[in-house]
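For this view, one protein chain was removed and the others were kept in their places.
Per-chain residue numbering starts at 1, and chain names A and B are given in the order in which the chains are listed.
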Amino acid sequence: MMRCGRFHYHAPRTLRDACAMLQDAGSDGMLLAGGTDLVPNMKRRQQTPKVVISLRHVAGLRDAGPDGNRVRLGAMLTLSDLTAKEEVRARHTALFKAAAQVATPHLRNMGTLGGNLCLDTRCNYYDQNYEWRKAINFCMKKAGEICWVAPSSRRCWAISSTDTAPALIALGAEVALATRDGERTLGVADFCRDDGIQYLTRNPDEILTQVLLPIPAPGESSTYWKLRRRGSFDFPVLSVAAWIRRPPEGRVEAARLVLGSVASRPVIAEAAAGLVGTTLSEDVIEAVAEEASRLAKPLDNTDFSLGWRKKAARYLITGALRELRGDDPQTLGPLARRAAELAPVG
Amino acid sequence: MSSRIAALDLQVVGKPRRRVDARAKVTGQTRFADDLFLPRMLHCKLLRSPHPHARIRRIDARAAVTAPGVKLVLTGVDLPIPYGILPVSQDEHALCLNRVRFVGDPVAAVVAVDEQTACEALDGIRVDYEPLPTIADPEEALTTPQPRIQPYGDGNVHKKVALQFGEVDAAMASADRVFEDIFFYEGSTHLAIEQHAALAAVDPDGKLTLWSSTQTPHYVHRALSRVLGISPAHIRVIATPNGGGFGGKSDPFNHEIVVAKAAMLLGRPVKICLTREEVFYCHRGRHPVLMKLVTGVNGDGRIVAMDLQTLLDGGAYGSYGVASTFYTGALQTVTYEVPRYRFRGCRVFTNKPPCGPKRGHGTPQPRFAQEIQLDKIAVALGRDPAELRKSQLAKPHALTANYMRIGTMGLGECIDRVVAGSGWKNKHGKLRFGHGVGLACSSYLCGAGLPIYWNALPHSGVQLQLDRSGRVAAFCGATEIGQGSDDVLANLVAEVLGIDPFDIRLVSGDTDLGPVDLGSYSSRVTLMMGHAALQAAERARDLIAQAVSASLEVPASRLVFAGRRVFDAEAPARGVSFAEAVQRGEAMHGTLGTTGSYTPPESAAKYKGGGVGPSPAYSYSACVVEVQVQPETGWVEVEKIWIAHDIGRSLNPVLARGQVEGSVYMALGEALMEEMAYRRLPRHLSGVLVHKFPSLLEYKSPTTLEMPEVITYLVENPDEAGPLGAKEVGQGPLLPVMPAVANAVYDAVGVRVDEVPITPEKVLRALGDRESRRCGPKSFPFIVWPEPLKVAPPWEGGDGTAVNEKPRRRKEGVLMSPDVVQPGLAPHPSTPEAGQKTESSESSPEMPEVLR
Partner (left out) sequence: MSASGGVTPRAESRTRLSLRVNGEPVEVLFETYKTLLEVLREDLGLTGTKHGCELGECGACTVLVDSRPVLSCLLLAAECEGSHVRTVEGLAQGACLHPIQETFADLGAAQCGYCTPAMLMTACALLEKHPSPSRGDIRQALSGVLCRCTGYLQIFEAVEAAERRIRENSPGGSEGGG
């Protein structure tokens, strides 16, 4: 049986204690939220914290509610908690669909919003048992020298595989980070970095406590399409989060398009600007999809071949934009049905 | 068909019933191997090779031996005797002696107070390796004779076989059309959710007991005796219920031998449970096979000759490989009439986990090839694929060109059922672009006609014991792997004795308590154990009937056993309860016990290699698959499946349907997404060859969301060779699904994917190839084949022997390992020599230095 290594376990009750414990533990410490990422990584010895600080019992981290023109979502809300919220389903479709498609129902009952945002980057040279990684003499993300995906590279190319981050970037969300000394907020886009090892801008002593989500104005809509081989379990090999503001029967006033799982962070497609001022005609959608899909430069470190993933990117972007135009994804073929999959039961 | 068995009035058989082991399973009380905990039990972990191919120069285990909590460290020198499932390839060692052959080959074992301690101690073992060049695929193996992965075979070619039945070249020359195609079938693994586990303990009387998740306790029993050098009479192997097998638990495994040795040395129970990654390294799954299939047909598509070449990637060890190689050719003749046939197969060694038997063992690959090629023939000749097949079905109650004896043959009815059910005639070639249907058929064995090792003994035995309480106990070595073998046993005994299956106490999978059954493989259990059970039960019934007849003064022939009573057929009120009947039997005969056994009929195939393929009966399946293919992405969605299976007689329809649907499920995984993929790192950096993703996440097993609707038809056409007419259902229904998917993709978008898995990438590539409209292998490598053994088909005056074969020695006495026939005392004196005589992988081992 795969087992975690030995560690100290702390279960603080207050955020203040949690911050103090994290700071005291220094580089030996790691935060435990739902455990669905950290625990397997500990079992595979990808992560070997000497101190594990559980956020499960920290007061306040599961709270959710309005805050002015924003919604505050506690980082320890499970993905199931999130998808059970009617206002999330109704108003923040991209987040709802992203959360609803993470892994499996069981894992969504455990995994948290904060945990999914902080999900370790993935690579099939890295997401392996210790013994396997020993056979390839490890990689630079853990204990080795080289990036096996791009051996001449000086950086790590592990892939951002979070479902919620692209959705939250498209929705213009921010995160709140707490330390012993206070709190700061920053946009989710700025929370992510394009490096497989240092993939977050979070400081080691900071705890992600909240997600701040703008309440959508009339005319705003969003969606999230996820590509994976199976309808359950699998991480995204490509995802598209899209958001637009468009008055009924009018032209698009603003748009955001974010690609997930194509780099070590979610990638914002500037091509979305091409949607503004249009009525999302087929020509416009295809041109934007063509341009945005150029951002997808897949590497051979996840499921499916790179060439195909690149082709699929264009298809997925097109589909997501058509959905925002008002097309029914159910009519867009089997892959669309899969990629735009809606609500699971809780 | 036999009207006699078809007309039987059956009380239990054929009725949908809760299986006898269901309650244990739904309450969590079934005890799988890793669920066993014994007092003072220790835990074992294996240190595995990080090199795909290397010499072991030195093992320094001193730090591990002295670590707190560690009780024992074993290395190859502690278990020097080789073993292997087939007598011709005794090439494995419980722990590698001086050479590792793939990443994951076990090198040392640590036994400690708990698993965590054992795991941590592995870091205390330093192994010096001298890396050797690796072989990654069959083409490399063919062109790279050195360094050799195994000391036997020819270079890195493990085995070549060549058989010819009739003048194939002449027939091919006279054919109206000749179709030549190359196909590739990717390897896949069983992925039983239960990881292999074993627990060994020394009994109070000094004997050894091993509990293991094995499908073949009898073969494990033999291997333990051989490697440990102790008499089999002092070893008991208990096959715990398997949490899925599918062929993956059919070899004797290194971890089983290691814990047995450790328990003997330490005098304490020792358990091991493999991690999922280690299970991938056990493998023994589907061989990747490259195939070249040349078929000559006449103007209306009837086959006049077939010429098949197969190239199998065997991985690093023999396993069942020789049998697997023959199986890639053996059953090609059983489905359709093939008047002349040549088969040449070649298995090579590569530095990967060994391949072996997975559901369908060696036959799904060539079946995939033939069923797609038939679809191409139908298209080329403008014939309906279903009609083309029906017009040339193999004949029932006849010999094939390669001397397989077919009994009943329900394939025609199977085709009719799926054609009607699916609306084939309104769909094939008629759906809009992107939608399609495909059809394919298959046949499979009901048990191998020969055992793994030559002997003249029964393949299965059942023992019944009855006492005055009315209790019936049934003992059999057969192994419950989820397929329902316990239920078959109870079902048949209950039928004969007129009692309820739940009245029977079952003892199975235990080499000490039950008579030998060879194991749960080759779909043999229902037929072979079934016959043994019927025989034992009929003997018990006769003894009881004799006594009841005397006391009731009713002729025994008029007595009916039904409803837990024994009574006069002509005056049903005149009778006794079953318990009372047993008492009368016990009073008349003394303690009641009977045995039954089964030995398959002698095969008509007398040529060398004719041992693989013969079976007492063959099952048949036909399948229609409906798909939607998205042309922009190549995405394939299977929407619905209709499958008909000629089961002879269904003993318990609930379980039979489950076997069919489970086969379809596993087949869909192989058809669409599963693959044992390997990756070699750039040679200038390390060149190491690893399994790409030995995990349940990245090895894609379909979830509930991928499973389409399946309509199952059980075609009951009782076969005299089966118990009450029953044939197999566990493997056959897997075979037609993969080619039916491929044919459906063609019907949907007009391109051929001549390999599995049929991924969106491949469909898109085929769509993008305007010229060939195909994705698949382009060439078959040149192989120097031996002169084939020439056997004239039955209709050309043949007698089942090869005209150009050297006379063969009778091998029964030689190949039957002495450890089975001599209940000698431990340690067994003849075993080490036996190990030297066979094809050991370490003929002149340069042993590594071991420091402990």
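Structure notes:
FYI, a contact is a pair of C-beta atoms (placed from the backbone, for glycine too) under 8 Å apart; a residue touches a chain by one contact, two chains touch by 3 or more.
All of these numbers come straight from a predicted model, not from anything done at the bench.
In the entire assembly, the chain absent from the figure touches the shown chains A, B.
Across B:703, B:772 or B:804, the residue that sits in touch with the chain not pictured is B:703. Among the residues B:134, B:156, B:195 or B:295, only B:195 touches the chain that is left out of the figure. One of B:160, B:177 or B:276 touches the chain omitted from the figure, and that residue is B:276.
Subunit B residues in contact with the hidden partner, per the touch definition given at the top, are 18-19, 21-32, 34-35, 37, 116, 190-195, 241-246, 275-276, 481-484, 654-655, 657-658, 661-666, 695-697, 701, 703-705, 707, 709-710. Residue positions on subunit A in contact with the hidden chain: 1-11, 17, 20-21, 24-26, 28-29, 32, 35-36, 39-40, 43-44, 50-54, 56-57, 80, 103-107, 109-110, 231-233, 344-346, in rising order.
Just so we're on the same page, only the chains that are shown with their structure count from here on.
Here the CA centre of subunit A is 43 Å from the CA centre of subunit B. Put simply, subunit B touches subunit A in their complex at residues 34, 48, 50-52, 103, 115-116, 119, 273, 275-277, 434, 628, 630, 632-637, 673, 681-682, 685-686, 688, 690-695, 697-698, 700, 702-706, 759-761, 764.
Of all residues in subunit A, only 1-3, 6, 124, 127-129, 131-132, 134-137, 146, 148, 151, 229-234, 303-305, 307-308, 311-312, 315, 333-335, 338 touch subunit B in the complex they form.
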